[in-house]
Each structure stands twice: as structure tokens, then as C-alpha cells.
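Yeah, one chain of the complex is gone here, protein chain that is, but the others are all in their spots.
A and B are the chain letters, set down in written order, and residue numbers restart from 1 in every chain.
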Amino acid sequence: MFCEKAIELIRELHRMTDGQLPAFNEDGLRQVLQEMEALYEQNQADVNEAKTVGRADLIPSIKLRHSCLLRNQRCIVAYLYDRLLRIRALRWEYGSVLPANVRFHMSAEEVQWFGQYKKSLASFMRSIGGEEGLDITQDMKPPKSLYIQVRCLKDHGEFEIDDGTVILLKKNSQVRTGCFLAVSFLMLQ
Amino acid sequence: MDPSEVEFLAEKEFVKIIPNFSLDKIYLIGGDLGPFNPGLPVDVPVWLALNLKQRQKCRILPPEWMDVEKLEEMRELERKEEAFTPAPSPYYMELTKLLLNHASDNIPKADEIRTLVKDIWDTRIAKLRLSADSFIRQQEAHAQLDNLTLMEINTIREFLLDSLNCMYKLRSNLQPGSSKGRFADY
């Protein structure tokens, strides 16, 4: 059956729930392109014959093949475009450096598209407002001005948290700190 | 909309606090606050009140509506009326949650208030489900929803709007030649 392979590409993405990226199916893509080439050649031959010998009975099969060609084209573009959307989402999830296991599933051209997307996004963010711009991949959740309890694992000494308060961080002491930034800073220590 | 974003908007509401410190007037971008004097009530946005409360810098005065007697009346009215009665506050659910979770020691009869607000919420959400159901059933094109709060709208937003869009697409696909609302599957 025509277009079977193209549909298989679509199904492959459909099976991957919640936007995961399966390995790029180069082989599947090539098979659909081959099918298209064969359909096109057969149509060329039939069109010639229909014209020269006037075989109107060939027209229905020409139309059928043409529909299959369009469907194949549509499926391939949908497959590629949907993958781009998933790759785009990864930029927002992981930041500009993708984990190796994700990159492993991308084709060379996809990596290139991703590189350009990152560049466009970066220059967009740099151009917002004044000099430094605004990193809109940050602040994904509303800020919370509430405090959380942290336990110090080692001596750190004085530490100024975002609201200007200076706290003393001694090993095994418990303190309350306000800001995610402060906490992530401490976690890096 | 993420519920945390509705909560974020609720945190802009003002509450009265009684600070235990002094501080001059402060000029925020969004407006002036203070001055703060120990023992003197002052209006601040909830986000600031909660922060000060957690640092033990103030006592929060519950909003007027956060009162057992008033809420009992509202609950009775809400149960009696078929339509939505005016909500205690446009952010009554979020404020109850925020204030009771972080300042329950400043709110008299906190447990009773929690239960009352939950009852009011449940009654209203039940009404909301009924009206959403009839909206879809009658294929209505317009509904007036006065007195509904943002958080209430938010609980049905996605489900209701998706259903309406889906039905719209199915209906317009029934009309041959119409490309409007056709399923876009690229």
C-alpha cells in the first residue's frame, strides 16, 4: 500500500507521549522519498502515454498516484516540523546545552536548526530594553517571597541573602532563607 | 493559566498588618508603602505581609470578610440562591489558603474559617459545573458570569474551552466545503 511508510513516521511520533524525541528515522524518510520517486516516474511515463497515444484510461491511476505523492509530502513535512517543535521545547526545558542522550536522537540538520534557533532567541533576548536585555527563559514560575528552612552542611561564614539580611552559616545549624537564588547558591557550595 | 499565577495575582491584594519595627515610607515602582511604626496598622500587599510575617516582623489582621459570622451568612446565601452571589473577595480562596497557611496564629477561629470557605467554594463550583453543562447542552453563544472569581474560572477554563472548540470543529466539518475550523494536522 502506498503511503504506509509515511504514516508509520507519523505514528512513531504519536507513540512518544509528552513530547519526547525519538531517534531521527533517516531510513524511514529515505524509504518514503524512494516511494515518491517511483510514483513520480510511473506518472511521468503514464502522462506521456496518455498524451501521445491518447489513453484516457490512464488518468485515474495518474490522479491516484498524485494524491499519494501529496500525502507523502504532507506526512514528511509534518514529521519534520513536529520534531522541530519538540526540539524547540527542549531549549526551554534544558537551556542552550542539550543533554547528550537528546542530542543523540537528532539529525545533523536538526542540530543546525537548533543552533540557529538558539542564536535567534539569544539576540531577541539581548535586544529587549536597555543594555543587557532580559533572559526570558528565567522566571518561568511566579516568585515566592516565602522562606524555607535549610541546614548547613559546612561552615560558610556570613552570607547576605537577597533581602539584605546577613545570616551566619555554621555547619549543622538551621537557618531560614528567603530566596531561591540564595538557596541555589548555597547548594553550589 | 497556572494556579500559581492566580495566586500571584491574589498576592497583590492589600491586607492590614501591625509591624513591630519602624521604617520610613518606601517608594516601590507600583506605589508607596508605609511609613511603618511599631503597633500602628498599615496596608501592604499580601506578598509583603507574608514575607514580614515569616520573619516575625509583623502581625497580619485578617481581612474583614474573613470572619466566621460573615462567612456563615454568605454560605447560607450561596446555598439558597441559584445564581452566583458576590464572592467574599475576588481572591477569597487564594487569600484564605495563603493567610491560613502562613499566618493562622493571627486569624481567630482559623479552622472554622477554612471549613466555611471550602463549603462556599464547593457550592459555587457545583453551580459552575451545572451551568457549564447547560451552556454546552444548549449550544449557547454567550453567557454572563458576574461574581465568578478568576480562580473559579480557572478550574474549568481548559476543559470548557477545549470542549467548545472541539465541538465547533466537529460541527463546521459537517458543512461540506467549509474550511473554517478544519482540523489542522500539520
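Basically, contacts are C-beta pairs under 8 Å (C-beta built on N, C-alpha and C of every residue); 3 or more make two chains touch, one makes a residue touch a chain.
Following the convention adopted for this analysis, contacts and distances are computed from a predicted model.
Trainee: Look at the options "Ras-related protein rab-2A-like protein", "GPI-anchor transamidase", "DNA replication complex GINS protein SLD5" or "Proteasome endopeptidase complex" and return the one that UniProt uses as the protein name of the missing chain.
Mentor: "DNA replication complex GINS protein SLD5"
Trainee: Pick out which of A:Ile7, A:Leu29 or A:Val102 touches the chain that's been left out of the picture.
Mentor: A:Leu29
Trainee: With respect to the chain omitted from the figure, which of A:Leu21, A:Leu69 or A:Leu98 is a touching residue?
Mentor: That would be A:Leu69, which touches the missing chain.
Trainee: Residues on subunit A that touch the omitted chain in the whole complex?
Mentor: 29, 33, 36-37, 40, 69-70, 73, 76-77, 80-81, 84, 88, 107, 109-110, 112-113, 116-117, 119-121, 123-124, 127-132, 134-136, 138-143, 145, 160, 162-166, 178
Trainee: Tell me where the left-out chain touches subunit B, residue by residue.
Mentor: Contact residues on subunit B toward the absent chain are 1, 5, 8, 21, 23-24, 26-33, 47-48, 51, 135, 139-148, 150, 153, 157, 160-161, 164-165, 168, 171, 180-181, 184, 186.
Basically, only the chains that are shown with their structure count from here on.
Trainee: Where on subunit B is subunit A touching in the complex?
Mentor: 2, 4-5, 7-8, 47-48, 50-51, 54-55, 102, 185-186
Trainee: Give the list of subunit A residues in touch with subunit B in this complex.
Mentor: Per the stated touch rule, the residues are 74, 77-78, 81, 141-143, 145-147, 163, 165, 176, 178.
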